[in-house]
Each structure stands twice: as C-alpha cells, then as structure tokens.
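Note that one protein chain is taken out, while the other chains of the complex remain in position.
Let's look at subunit A:
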Amino acid sequence: MKFRSKGAAVLGLALSSALMLGACTSGQDPETTPEPGTSDSATMQTSESAPTETGGTTGCLQDVGITETTDGQVSFTAGPGNWSGYNSVTSATYSTYNSVIANQMFSGFVYFGTDGTICEDKDFGSLEVVSEDPLQVKYTISDAAVWSDGTPVTINDFLLDYTAQNPEWLVPGYANGKDEKAEPLFDHVSNSFAADAPEGPEGEVGAKEFTVTFANKNPDYKLIVTAPLPAHVAAKQSGLEPDALAKAILDRDAETVKKVAKFWNTGWAYNPGELPDLAQTPSSGRYILKEGGWQADTALTLVANDKYWGKPAGMKNMIFRFIDDAQMAQALQNGDVQVISPQATVDTVAQLKNIGESVKVDTNQTLTWEHIDFNFRDTNEFSDAKGGLALREAFALCVPRQSIVDSLIKPINPDAVVMNARERFPFQDDYADVVKASYDGRYDAVDIEAAKAKIAESGVATPVNVRIGYRAGNQRRAETVAAIQASCKDAGFNVTDNSSADFFEKDLVNGDYEVALFAWAGSGQIASGQNIYSTGLPQNYGEYSNKDVDAAWKTLAGSLDKTVQEEQVKVIEKLLWDTLYGLPIYAHPGVVAYDSRVENVRPTSGQDGVSWNGSQWVVK
C-alpha cells in the first residue's frame, strides 16, 4: 500500500475537493466586496468572488489596510503542544502545533484560503504553467523576497527542499517506492517533490526563477512546491558555502549533499526553552523568533520581521500559548489569551457564548466531513452479489440525516446543513451546482414504507443485520449510530453498534462491517478522492468498484482544465449517488472565539487553523 506513485502527496490529509481550484480562479462576478476586516463567518463561507490586490477570491487574504505594525501583542493558542523546532517537517517535529508557528515564519508560492481555496502569495512570487505536456511550471520569486538576515530567497532554498525529500539520485528507490528497504537520508515527512518532479527545480545557482517539470499531469501541482527552509543556514552550519551546496545539488553531487543531512535533521530541533543563536533561524514571513521568547511550558513569542518586504505584520508581537482545550475558555475570559479555537463541542460553545460581549464567538463548518460507507465485499449484505443497490437504497431511506444534524451539530453551529456531496462542501460556491447535477433529494427525508418496499425488492430476509463500525470513544458517533438504529429498526434493519478501539487497523481493513462511519479530512487537493473511489486504490476500504467512476477520476486527475475537472466531479458525484457508495452526513463544526478588541480574526475551514491570517490581527 505504498502511496508514493500518484502525485498529490503533499503535507496534509487525504480527501480533497476538485472544486477548490475552481473557486480560486473563477473571479467573474464581483458583487459585494465584504468590508475589510469583517470576520462574520457567513461572509467567509459564501465565496463571492471579489478580486483584490492579492489576486484571490474572498477565501484568500484580504487587504485589511495595515500599513504599519502596531506596538503591542496578540496571543493565541492552538492547543497544549509545546513548540519543538524551527524545522517543522521532520518526522519528529511534524505536528499541528509546530505547523501553526511555522506558518508565520515561512512564505511560499501558495497558501490555503478560508474555504480551502489554493491562493497564490503574490508578495512572494508567481508561478506559471509553461507547458502542459509534460507539465512544466515556471516559478518566479519576487526580487524583494529576502530572509530576515538579508540573504535573498532563491532557487537555492527550493533546491534544498527538494533534496531533503530524498530524490532518486540521493537515495535510490526511496521516493518512487521501488526499494522498500531504502533508508532516507533526510528525515522529511514528505517525498512528493522528489517523487512527482524527479529532477527538481532547474535553474542557475542563486537565481530568482526556476522551472519544475512534473512527471505526471497532476492537477495538484501547486501543492508540491512548499515554503522552503533557509538553505544558506543549513550550508553554513554544515561547513559549506551556500552556493556550493546549490551547485552540488544541481550537479547531483550526493557526497557533498550528505553533509547537510545531519544539521537538517536535528540542528533545527531544540530542547524545551533553549532557543539557538537566532542567526540560525531567519524568517521569510511576517514574524520571526524573538530572543528569549520561549518559555518552555508556557509560550513562544514571535516578533514582527522588519525585513519583510510586503504588507507588514499587524502586531509587534504574536504569542503562541500552550493551553489545554478545556482551559481555553476561562483563559480567554481572563485575558490570558486573546484568540482560541477549542474543539467544537456543545458545552464549549455554550460556555463561550455565556461570557458576554467581551468575547466574540464564531462557529463554522470545516473541511472534515462525516459519512457512512457501505461494504461492497461479496460476502456482505450490501454487496451487489447479495442485497445490492435496492438494499443500499433501503438503508439510505431510513438513515435520519436531517435529525442527526439537527440534534448533534446545530446546537454548535446553527447554520449546519445536511451535506449532499462528497467532493464539495456546503460552504463552497459551486456546491449547489454540483448537488443539483447529481442528486435529486430522494434521501432527504426518512421514508420507512419506501425502505420496506426496497428491502422486499432486494429479496433479503428481514431483519437484516447491520454492523456499523467506527472508532470507539467518540460520543457523537455513538449518538449517530443510536439514531440510525432507532430509525432503521422499523424498516427491518437490525443495526448494532460495532465500535472498537482498533477500527482503523482491523475492522475497516479486514471488512468486518456492513457500514463504516468515519470522517475524511480535506486537504485542498483536487485529485486525492481518486484513492477513495477508484477500484483497488488504498483508501477504497469498502472495495467499491465502478468502471465509469474509475474513468471519470482518470480524466479528472489528468487534467489541468478546471472546466473538465468541474464536469468530472458532477459525473462522479452522480454515479456515487446512483450506485450509493455511501452517504455524506455533515461537515464537522468548528469554533473560534476571540477578545472583541481583536480585529481581522477570520475563521477558516482549512487545516491551517484560525491563525492562518494571524499576521493581520490587530488589537485595538
């Protein structure tokens, strides 16, 4: 089950939405440009296209009119995890907590907008497709882009980033997965750059522009080249000249490159509270580490990067505090922290809303979506060999999706709706379009009589035993199963709660379930859904197989044209509804609360978390 061959293997979780790219470039009807700085979540979620200087849609960063950095500080908590290193892409330091901090210190060509849109950071540079076959992209870094120590950001940095993913010439057989035993030299969490663009960046040493040739026509190519680490620091710390390292990489001089691996793997990770010489940790973003700013068990303080060439940071200092979810609300109320994004539970939201006017609470929907999937293995009741489509339809008719959303999700987010698509989220602008083309609303309401009729049609004797499998320890899922149990009983399904602690390792993989209940976390990729719905691919746990779906995915994953992608998504969604792969239920709710004096807080549905635009926050 190696997952290296197909492109799209970028940092982030699996399922994606093809529509996101579309949202980014479909800026055709500029209607209401939202007031700069309004953080009304409703505005965030309806993606009216409003071209701005940054070139993206409303999902991207908006110009909020910051012209100079305000003296003072804003503090935020992403959770209890301590910071552990400047390099947040080694396997040891790779965590949400490190990533949110790294987001403030590194810039790259693209970032995720609030609705999962892939936005381009025009301040950093631009990218342009120069050839579609083979897919060749030219990257141009802004002339103004420099590290905070004055060194320009160049191809050198991207060369190291590519090399750190252990390309073929460095570690044979690793990136392409041909040699299971190959030991990586660099401890990088990803290998997609080396796998999808085996030759890496091509250009002159120290140049501001380079070209990358991709092995496949990968619609997710934008996500392959991520924000780089400073190559000049790694080179110097390993006893090399910065240009010599870049040259060694271009010359495929593996021996020289190997010298850098040790520092790259461990030199940028620190013991609690021990900041290194800050010359080793320059920033290409709006914030930079602050001398003495790391209190091991309490917080990490960043200071505005005065060498940043674009729009400056909002506040002089940005503090990341390490606070447990359960303690966040009171800490916010007492002013110990100003922006929080705790886990969205009914209790938390109620507690936050009770604080009063000093705190604003925004609930929204995230890119993680809950769904139930059928098991298509031949021995299973729902497979085409047994009950078939009729039985799946019967089950779909008795699953009370609306009442599940009403009772479990609406108390958190009153705007929550039943989700009727898999590749698009309700808050994305082409969702309605896709749903309209693929689904006629036949499973919107529970219809027990129709379900009974369908069971009879399938010829399976009642009661039909249905094991719903999910990972134990999730109250919301337990209640979902209970609701399905109660509703489907009358139709003739005997639903049992089959949760187990090792559901993902055992039951799901072995197929010991009739219906699986879990969530996919979206990552903004366009073609990653192929792994879930195409025959024989690793995330297709239910062993669903449909030639038309396979073909549609193939077309989608091989096209850079968003109209084609859009078309194929509609085809795929319709087929998945008609053959009933499973049922989407809802997008997970998220909650963000902040001191009402903090401006420009914009909740996001994506995985970067609310601090994605932290450099725009200003405290009045």
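Keep this in mind: contacts are C-beta pairs under 8 Å (C-beta built on N, C-alpha and C of every residue); 3 or more make two chains touch, one makes a residue touch a chain; residues count from 1.
Note that contacts and distances are computed from a predicted model.
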Chain not displayed: protein name in its UniProt record ("FecR anti-FecI sigma factor", "Outer membrane lipoprotein-sorting protein", "ABC transporter permease" or "NADH-quinone oxidoreductase subunit K"): "ABC transporter permease"
Sole contact to the chain not displayed, among A:W147, A:Y443, A:W520 or A:W612: A:W520
Among A:N334, A:T379, A:Q475 or A:T563, the residue in touch with the chain that has been omitted: A:N334
Residue among A:T58, A:T93 or A:S559 that touches the chain left out of view: A:T93
Contact with the hidden chain (one of A:A244, A:A296 or A:L537): A:A296
For subunit A, residues in touch with the removed chain: 1-4, 8-15, 73, 75, 80, 82, 84-85, 90-95, 183-184, 187, 189-192, 266, 269-274, 290, 293, 295-301, 317, 319, 321-324, 326-327, 330-331, 333-337, 471, 504-505, 520-521, 528, 539
